[in-house]
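Part of the complex only, each chain left as placed.
Order of writing sets the chain letters: A, B and C. Residues in each chain are counted from 1.
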């Protein structure tokens, strides 16, 4: 008996990446993919790469989907995703939300950063933050999972380990991050057409990107402090996929790269989707594109007494849909790597 | 009467960029371009783009070149450039060195970072650091000019103004920088072939890049302190040309983005090759590629009390050969923008 | 006394390229740039790269523009450009139309390929086809110039010479062409966002691209025949700028590569913007990007008895705005290369 899954919002990049993975996931049956704009059109025609898919896009009708699926992925714009969660939960579906709607514990912070009231604040208490390497147990028992942001995942995986182990201070953290253009979604806007992105490198949102409060929220948990305040500097660079974060942290007194690497190994050895690099090595996005792996390197700069972490993921896989499937596996009791071995 | 100029080391990217500019410089005659490997071959055949060039590459014979040129550009590997400077100076040529050989005041630091003894330490006292916006007067009277590094220029232009004006502290500066692949030179190595660079983002040299001591040396001068220690994190991204630096500085007590922008305007209004962006705007490399312009934006992050500077140049133009021609213009008493209006 | 010029439709890529060139053109004063969407906004803010431009975008008011300009460039969508031509001509302006509206002699063919009635068929008799290497004299005396298509220019320059000289047959010509993405204009559509173009190679319009009848029309003129029918296969590849055409022609009996190269040299030696490569050499778009040059190589395949021509231009320069300025120079009696030396 396969688990029946549906994708609401299947025509964007996260939806396409879910399709890529789920088509070959041995424990699930993909029963529905929605797209308002493309309803009625064969999925395999819209995505010629996945011509083997025999489904047609349908309208996002909650009643219909609740009949077709046990678990539903929401790959929708922020604000919209949240409105689907309650009816789906009420009808007995489990929900994995790839949008930002259930990531922030505090709806006031959501409103501040997303410029709209939270669409379903009453559900926040039951939402579990879907970073499996940190919240594995909670995810296994959850009904509503808030899949983490892409930049966020690249920063949290290394920093959580360093903060938990008491290797680094939670103050003064800086992450300078770069993202490929799929990070903006399949967004048809002047800024994202090829000639505007190609041969360009530019920062954006350096004083208040939406992923900032999400990173700070989880770093505070990891450090066991009430709050963390950091600098997060995102940049757009001309690649399709991949996120690189270069993170500066101040080591606690006497701690060095060896301690940092030891902490990373202690937390992640045995994790199927985290790769800690050898001493002195730094990460490269091309090592992880189209995989669910986060690759992490860490060196120590004695001159400035800083740990320098280099962390890479694929923004659509470990940064979105791959991690969502990892969460699905936990939720359903499948081996955690199912369907993600190659992806 | 045109000034006669020669390029020693004309087959690399800096040499090619000098060619691009000098072929249309109205006050100079390009009389010689050397290349050991390509001696005898027409320059216009090696660079089909510059087919109009009627010179042939010659061997780098100092006697010959000294007869042919009043000013000589050295576009050679570090260590080799320095060996050409003395004989050229002795024969009466002025020298603009695009390599790193005369940038660092202290030959011991050179030896530490470049892993070789300094090739001509006795010339260091007369070398002038060729950043025109800072050392214009000294350049005008110099005989040996050390053209600044590419990353260095992108960091120094904004930071010098902020430090000089007392807007920012000289402690705790962080620059996270990205460079296009021409920044590595026309280097035939596995790391730089297309499939290894394309769809890749990676840091390198994060604890001791060669440009680090050069930046620190000049920031100390700007701040009027004995030394500056900073973090400089370079990254390689898949574009041909361009450098972007995101720089974090701590403002002096009470200083904000307005003060920073005021200091930048105070120092650079009137400068032909520095563009200060409007409040809130950040720089984009595609605004400056193939120009000699440094574009600078600056915002203030109240949450962390940091100034965030975004600074872009073209690594081959303002970061190398364009700046070298700007230095030539100063050296020869030409209007500073001659030949650089479009470039 | 400078010639006053205006650009109608200044916010697209052709408009931007006109701006790049005209800002440094010593014989013209750019007096107006229109953009419906951006009217009132400083041009230098919309195009940070051209911050030096002190104009603001204005509405495309014909009366106003006719007062401000002697020559007007139309950088507008097909169909719309044609509606501006008559009133501008009536008010005494000369018009250089970068759209397709006046390129085809036969309005019925225009209607067939552009899927709309011709906007101003009564002006066709006075329109001159603006390919300077072929129609130089006519251009000098024209009041309305139809600037050629980008693909078209890359095919016509080599083929015209070969057909005129009787080296090649006008039957059976095949051009497989590739264009960079700016060839689609600054068009905000899903097909042109970065992740859809990057790492993609695809043909389109292979049985009836709009540039096909334009090529065939002019090849027939060159060959002195009533009509030419050919295969034209355009492809989109992930570069910003550049067009490459690989063209197969059947040589007339006994003609070889030597004859073809001789014909190319005979027609183009002395032309400032055509570069004929040495025997055996093929063209590369990177040799001509941002220049007004067409680079042409030609080899002979004895096995199949075909001439293989390789022809490259920059689609925005020689393929659009550079050629438009070349036409302006002819129109105004300026030296033909004015303002185009570097570009």
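In this section, a residue touches a chain if its C-beta (ideal position, glycine included) is under 8 Å from a C-beta of that chain, and two chains touch if they have at least 3 such contacts.
Model, not experiment: these values are computed from the prediction.
All together, the complex described by this structure holds 4 copies of its single chain type, of which 3 are visible.
As a working rule, only the chains that are shown with their structure count from here on.
Chain nearest the geometric middle of the protein is B, using mean C-alpha positions.
Where subunit A touches subunit C, over half of the residue numbers in use are shared by the two copies, so each contributes mostly the same positions. When subunit B is fitted to subunit C on its Cα atoms, the angle of the rotation, on a 0 to 180 scale and to the nearest 5, is 180 degrees.
In whole angstrom, the spacing between the mean C-alpha positions of subunit A and subunit B is 39. Chain geometry summary: the mean Cα position of subunit B and that of subunit C are 37 Å apart. For this pair, subunit A with subunit C, the centres built from the Cα atoms lie 46 Å apart.
Shown for subunit B are the residues in touch with two or more other chains, namely 199, 284, 286.
Chain contact summary for the complex, subunit A toward subunit C: residues 13, 180-182, 186-190, 192-199, 238-241. Subunit A makes touch with subunit B in their complex at residues 174, 176, 178, 180, 196, 198-204, 206-207, 229-231, 233, 235, 237-242, 244, 246, 248, 282-286, 289, 299-301, 303-304, 306, 308, 310, 312.
Interface residues of subunit C, counted against subunit B in their complex, comprise 24, 45, 48-49, 51, 199, 275, 277-278, 281, 284, 286-288, 290-291, 295, 341-343.
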